[in-house]
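Mind looking over this structure? Questions follow.
Only a single protein chain was left out; the remaining protein chains are all shown in position.
For chain A:
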Amino acid sequence: MSAIVHVEDFSFKYRDTKRRAVKHVSFDVEEGSCFAIIGANGSGKSTLCNALVGLIPHYFVGARAGRILIDGVDVAESTIAELSNTIGLVFQNPFNQLSYTAGTVAEELAYGLGNHGVARELMIERVEAVAKLMRIDHILDKNPLELSGGQVQRVAFGSTFIMEPRVLVLDECTTQLDPLGASEIFDIVKQLNADGVTVIMVDHDMERVAQYADTVMVLDRGSVAAIGAPYEVFADPELESHGVQPPDYVPLTRALGLPIEIREEPTIAAVKEVLA
């Protein structure tokens, strides 16, 4: 496997702010892997997401240093439109992702395809397939502005995923969804990942991160505080000093004097053994 995302000593300070939002961040994401970025609010996670898809420097203005390569292409020397062929971002606030020009959910889903000049027949086919997968096929004729938060989040995810990006960046993309809706979305993410799509996820749900990620990076006030396999990162007692709590299975197995577990099923099995 090779790195499809290469971040090298990247720093960024938004205009009109005093502090850098990210500082000297370096990491690689292997093609086909699931890479999680975690950290307290304000640690630089969303800034990094914006930088990966080119919103920094092409939309957000500020002082930047270092470089980011997506499939070998320098983000600063490309455009958001060109980058969107390879990498797509699902925004934290789905309402920020709507085009506000589409009158229906179907038009919203087709918006990016239209901009890329995809033929009408293929566009309709893809809209129908993605709508079915995202369980929004019953609201294709509705105005996106009349939907619930959960429905808009599904539309936002679908409008990114429909572009078939090789790298999918998910910035807390299920905050408006109930736990079942969120797990439905992550079932789709898991399938995409199994099909070779690289996933970069930002999430506050550490149980979910432990379940899906191959690699976890911890950001603390804009800097990389830790990076490694989920077990390595979550079992480290230092983690909480970076404003992040591990999955609940960690303090539980630790308190029971058992080998540390980071996922539900092995924890249940370990507790059953204690009770046996």
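Definition applied: a residue touches a chain if its C-beta (ideal position, glycine included) is under 8 Å from a C-beta of that chain, and two chains touch if they have at least 3 such contacts; residues count from 1.
By definition in this document, contacts and distances are computed from a predicted model.
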Choices "Aspartyl/glutamyl-tRNA(Asn/Gln) amidotransferase subunit B", "Cell division protein FtsX", "NADH-quinone oxidoreductase subunit K" or "ATP-binding cassette domain-containing protein" - which one is the UniProt name of the chain not shown: "ATP-binding cassette domain-containing protein"
Residue of A:Gly103, A:Pro179 or A:Pro259 in touch with the missing chain, whole complex considered: A:Pro179
Among A:Gly72, A:Gly114 or A:Gly149, the residue in touch with the chain that has been omitted: A:Gly149
Those residues of chain A which, in the complete complex, touch the missing chain: 40-42, 92-93, 95, 148-151, 172, 175-181, 183, 204, 207, 243-245, 247-249, 251-252, 255-256, 264, 267-268, 271-272, 274-275
